[in-house]
Each structure stands twice: as structure tokens, then as C-alpha cells.
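Here the complex is missing one protein chain, while the rest keep their positions.
In this document, chain identifiers A, B and C correspond to the written order of the chains, with residue numbering beginning at 1 in each.
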Amino acid sequence: MINKVFTSFDEAVADIPDGASIAAECWGYPATPQNLIAALKRKGAKDLTIITHTFIPMVYSEEDAALPSLLLPQMKKLITSIAGIMNLGAGAFLQEYVDKGLEIEIVGHGTLAARLQAGALGLGGIYDPIGLGTLLEEGKEKRVIKGREYLFQEPIKPDYAFIVAHKADKLGNLVFKGGYRGDQPAMAMAAKTTIVEADKIVEVGEIDPEHVVVPGAFVDRITEIPEDGYGTPEKGAKLIGLLTQISSVRDLLFGKVEQR
Amino acid sequence: MINKVFTSFDEAVADIPDGASIAAECWGYPATPQNLIAALKRKGAKDLTIITHTFIPMVYSEEDAALPSLLLPQMKKLITSIAGIMNLGAGAFLQEYVDKGLEIEIVGHGTLAARLQAGALGLGGIYDPIGLGTLLEEGKEKRVIKGREYLFQEPIKPDYAFIVAHKADKLGNLVFKGGYRGDQPAMAMAAKTTIVEADKIVEVGEIDPEHVVVPGAFVDRITEIPEDGYGTPEKGAKLIGLLTQISSVRDLLFGKVEQR
Amino acid sequence: MKQRLDEDTMAMRAAKELKDGDCANLGFGLPTLCALYVPEGIRFEAEAGILGYGPLVQANEAEKADWHYIDASGRFTRPAPGMACFDVVASFCMIRSGRLISIMGGFQVSEKGDLANWNTGSGMLGGTVGGAMDLANGAKKVIIMMQHTTKDGKPKIVKKCSYPITARECVDLIITDLAVIEVIPRKGLRLQEVAPGWTPKEIQALTEARLIIPKDVKEIEL
Partner (left out) sequence: MKQRLDEDTMAMRAAKELKDGDCANLGFGLPTLCALYVPEGIRFEAEAGILGYGPLVQANEAEKADWHYIDASGRFTRPAPGMACFDVVASFCMIRSGRLISIMGGFQVSEKGDLANWNTGSGMLGGTVGGAMDLANGAKKVIIMMQHTTKDGKPKIVKKCSYPITARECVDLIITDLAVIEVIPRKGLRLQEVAPGWTPKEIQALTEARLIIPKDVKEIEL
């Protein structure tokens, strides 16, 4: 059987060149391929384009979490629907990089999903109804189809997708847990090369064919998150503890429903 | 809890008006919402548009199976990627209806899937790379995007989707079995109203959240296939027995690999 | 001085808009509270791809928080029977096709029902759009929950939004701490209910857009 399993995150990202585009989920805090991101930081590839649903600033130490924002010094372009959480200082933390030349493309989340799906299907473009009359229509071609206006949107086909899965079998079949699927199936299907970090790698046959979310044909490399890696339940619990000590974050996570 | 369960197929299709468009899978023989199709035939709605991946002629009696072709006398338009299986007489069986005014739109299967997905996402159109230089490009707008040519394709948003699922819970969460998913998730998401026939209706909580294929929000009506309904394992086995007695069909199903 | 509704009362009023069988997406902040006040039979959706999640995890039970189960605002929820997990493409098919009711916060709503709720005006980085535009354009019903006026007393229901808009003519109902206002397409804003003790005239005085005031304006009932 062909071997897709890598024992080192560094080896799994070793071929990523300067200028590569990388799609990586970042939903909640640890629904993020943190170990691959940290490896890419160590590798130091430059001029990256990062495609992510949320770009959360690092409000804690790199020892506790590794989000896409860790890659800021290596980035040329960011495509995202959330450039920083408003209550955590909005996009202000990005301004310093924008001033130094970082290009930011803001895209509505549904449009991001539709553009990834279009990339996965090999489409040349789509007409999307979202964003009309808003800042996001700037520079976009408009077209009326059957009496309704649409914006032309380009597909997104990342060079690489970094995926965090719950389980991967050795053929690359993936299952997720809860809200961790997010944009990841579309990212894995749209990318040229898909690299996975999984909570657990299992033997072929251990995942029921009906439960597979991303079929193995879309997956090129698989790594397993070690006990001391990012994104383990222990690290998650520690992070929640740390974050609830920051009042603005505590308000985000629990605020409105506290003591009711 | 809101009741989506219908005990009668006839009631489940009772509101379908003349002129409605209906997406219904037809893959292999029984991966088809046969009980709903039979009910729609009984109801007799006219001028229907049928969207289906394969349009197989009825080579056996209506007692044994009910495929979309049962609706031919009620149809105004057919959108399909396979208008009859070549070895079973190709599209010849359709010619009689075409002569009487039936409109047929042939669409590549991937394009059909992409158009349903576009409909589900509310897009106004897509640029598809498939079909260039072929009969299927006739009448389509062409556009060069980043040096490559594409065809404009309209989304498909059926009024109704008829879905055959393996299990449905009472909220409408669906799971499938084997190759029965097919176009059905895209059809269910693209349609205005989704009507399901399931091998079995189960209680809420009996389907693991991670195993749901079509979430209940996309499902409006649920019926259960009765023991004497179409598409039961018994009927399937009987059909195989009948079909293997027709040599051309036998060749399709087993021919090349016989006695090896 | 006459009282404005508190956040919980607003949430109770908004929750009344949800009926058995409805699926709803609750936006960031205030709308999250609605989850506490709905009857059985309502399912909530999170853009990440969860429909029908269970009760929110509260601050005093933070040890039960599991990052895998979060609502549309990133708060911790729990799995529940009948829940479904799916991907973001399916999530936005759901959001964009009128299958959900959207309850969102708002910076401003115009008399035409334009919504501004993603950007405070300092360019592209002045806000977080997320799925707001999809919800505003695609939901079966768009309900905006917000304070009637800004912290410094300026109207948030305006003739024309001064903040960058989220979508045009998309709002169906506005629930504030003073009133419930319906957007009637091509007609304007119709005052439907007022907070106890407030008169339509007083509400109009705090509203820049002209309100259509029918004879039968009621007090907000829960």
C-alpha cells in the first residue's frame, strides 16, 4: 500500500515553496491545523497567500496555540471573511502588516465557500448574489441574469490545504468531529495537495464507508497529532482556562449567558 | 415537534402542480424514488420538467419498478445526462415523445451536479470547462477566463426533489447506503421542497450527528417505504432475476466478467 | 423615567418569532440570548456546520466546554439528539436558500430595510463580515435585535445607513429595547409594538426614519 503517513510535520510541509497559497481552517481556536502551521513557520517559506475563514490575532503565547496569524511575517496576501474579531481589536493588529505591503482580500464566508467549491469543480468563475451594493462589490464585474444582479467571483484553488481531522485511515479517508468540518472538505477538494493532521490515524477498514467525510483520493499526506502537539484536548482545556482570564475574550465565549 | 412524516405517498405529492420541475435520482435501477414517482403518475400532474441523471426505459412491468420514464406522458421537458442506455435501444424509445413535443436537454453528468450545486448556493450561473468543442456547447455563451475557455451554465433549482434515503429520522436527517447518495444531496439542497421516501423512519437521536448526510433543514416531507412498496430488497432481488433473463441487460450487468 | 427593555426581555420577544420546526441562526452577541427563551422544537444553526445543537455551556461550567461544539458566535454548546454536522458549503446552501430564520445584531437599519451590521466604516478592516451578508440576503426572515439608539443617543433606525451596508432591503423585523417594527417592502417601517409606557410619538422622536403608525399599536407582549 502506498504510504501517505508522515511522522514529522516538518517533512510533511518540506516542499512548500515561497509564494505558495495555503488554505487552512481557523474556527473557534483549535479547529485549526496548528501543527502544520507551526511547521510552516519553522520552515520559513515566504510570500505566502493564506486562505482562512477567520484570522484571529494571537492573544496568547505560541506555546499554547498556533493560528494562521503566526504566519503573518511570511505572508504576501490574506483571503478571509473575518480579519480579526472586532471585540479583540478588529483589524487593527493587521494594519502594521498592511502598511508593510500585506494584501488583504475580504470575502463573505458563503462566497468563500462557494469559491472553494468552484475551485474543486474546476469552474472558471461563478455569479454570486451576495455582496451587491456593499464594499465587497468594488472592482467586481456585475451581471444581470434573469432580472437579478450578481457579482462575478473567481474560484479559489489553493496549492495546499492544511486539514485538521478527527480520524484519518491510512488511505486518507477522513472523519471530523462537531463543527471542525467547516470549510475543510471544500479546501481539501480544491487544493492541489492536501496535508492532514489527525487526532488519530487508524487502520484501513476502521472507518465505515458511509461515515467518510473526505474520501482518501483528496488526501496526499497524513500526520498524527502527538500527545504534546497543538490541538490536543489537554491543550484545549488549558487554553479555555487562559482565555477566560482575558475579560474581552471571556465575554465573547460566555458573556451574555453568564449567570442566567 | 413539527410533523414531517406522511403516511401516504399520494398525500406527499398532492400539492405538485402542472408545470412543476422535479429532480429525481435514477441510478442503477432502484436508486430511484419509485414510490413517489408512482404517486405522481397516479396524481397525473402535467407539463412536468424532470431532472435526472439517467433516464432508463421501462424494460419491465410497472408492477416491478417505477422509474422516471413512467412519467413520460406527463412531461414537457427532460434534463438528463443519459437519455436511455445505448445497449437498450439508446434514445430511440424517446423519439416518439420528442416528435410529440417533449423537449430534451442533454447535460454532462458533472455539469448537472455543478448546476444543482450552483442552484443550492443561489448562484446566477457558472463557467464550466466541460463540453467545449462538443455538441453540448451549442447555444451556450463562451468566455475565456485566464486564458482558458469556459461555457456559461445556468443553475438548476427544481421545485421539488424526490429523494430515496436509507434512513430518515423524524426531523428529516438522512443517511444513505452505498451508491444511493448520487446526485441526491445536491438535489435536496437545490430544491424548494424536498420529499423523501426512506427504507426506514427512525426516532430523533437514532442517527449519529456525524453520520447525517443531508441535514433535516433541507427535508420537508418524509415517507417510509412499505413492505409491498417499490425498492425493497425483495423487489430488488426479483428485478435482478427478471433482468438477467433479458440478454442485453444481462450483458450490461454481468456480461464481460462472466465465467472468468 | 420610563424603562427600556433589558436584553433578556428583548431576547424573549425575539424568541416569540420562532415557531415549532423552525431552524434559526443566532448572530453574535445579543441574539445568542434567544436560545435561552425558545420553546422545544426550534433548532439552531451554526455556520461551522451544526444544526440542532444543545444548550450553551455557561461560564460556571467552563470545564464542560468542548471546542468541537460551538454556536454561530463561537460560544460553547453541547451535542443534542437530532443534531446534524455538515460542512460549510452545505451550511451556506441552508443559509442562502430561505431555510433559516436569521436573528442578528445591527448598527443601523434604514427605512427601506437596508442593514448595516458588519463594518464601522474604517475601510475593509473596519469589520468582520463572516456569514452576515449571506444571512441577510438568504434567510427566510431577517430579524434585527439592537438597541433603539446608540450609546450617545443617536437613532440607529435611519433614513439611509451611514455605515457600510451588509445587504439592501433585507430586514423583515426590527426588535429594539423600545419597539417592534416591521419593514413593509416599498412602503416603509410600520411600528407594531412599543415598550410598556412608551408612546408611538416618543418612539418616532428617537427614530430618524419616518414610522408608519397604525391605530392598533400594542404594548410588547411576551
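In this section, a residue touches a chain if its C-beta (ideal position, glycine included) is under 8 Å from a C-beta of that chain, and two chains touch if they have at least 3 such contacts.
Predicted model, so just to flag it, every value in this text is computed and none were measured.
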For this session: May I ask you to name the displayed chains that the omitted chain touches in the full complex?
Result: A, B
For this session: Determine which one of B:V5, B:M58, B:I82 or B:I246 touches the chain that has been left out.
Result: B:I82
For this session: Could you tell which one of B:N35, B:T52 or B:Q117 touches the chain left off the display?
Result: B:Q117
Seminar exercise, completed: Contact with the hidden chain, among B:K140, B:K192 or B:R250, goes to B:R250
Exercise. Quick one: which of B:V13, B:L136, B:A191 or B:V212 touches the chain that's been left out?
Worked result: B:L136
Problem set entry | Sites on chain B contacted by the missing partner chain, in the whole complex | 27-31, 53-54, 81-86, 90-92, 94-95, 98, 104, 106-111, 113-114, 116-117, 129-136, 176-186, 213, 236-237, 240-241, 244, 250, 252-254, 256-260
Problem set entry | Residues of chain A in contact with the chain not shown | 1-2, 117, 120-122, 169, 171, 173, 185, 189-190, 204-205, 209-210, 212, 215-218
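Quick note on the criterion: only the chains that are shown with their structure count from here on.
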Exercise. Between B-C and A-C, which chain pair is linked by more C-beta pairs in contact?
Worked result: A-C
Seminar exercise, completed: argmin over chains of |mean CA - global mean CA| returns A
For this session: Farthest from chain A by Cα centre, which chain is it? Let me know.
Result: B
For this session: Calculate how many whole Å lie between the centre of chain B and the centre of chain C, each centre taken as the average of the chain's C-alpha atoms.
Result: 38
Problem set entry | chain A-chain C separation of Cα centroids, rounded to whole Å | 27
Exercise. Considering chain C alone, which of its residues make contact with at least two other chains?
Worked result: 50, 79, 85-86, 89, 92, 96, 138
For this session: Specify, in ascending order, the residues of chain B that touch 2 or more different other chains.
Result: 117, 121-122, 209-210
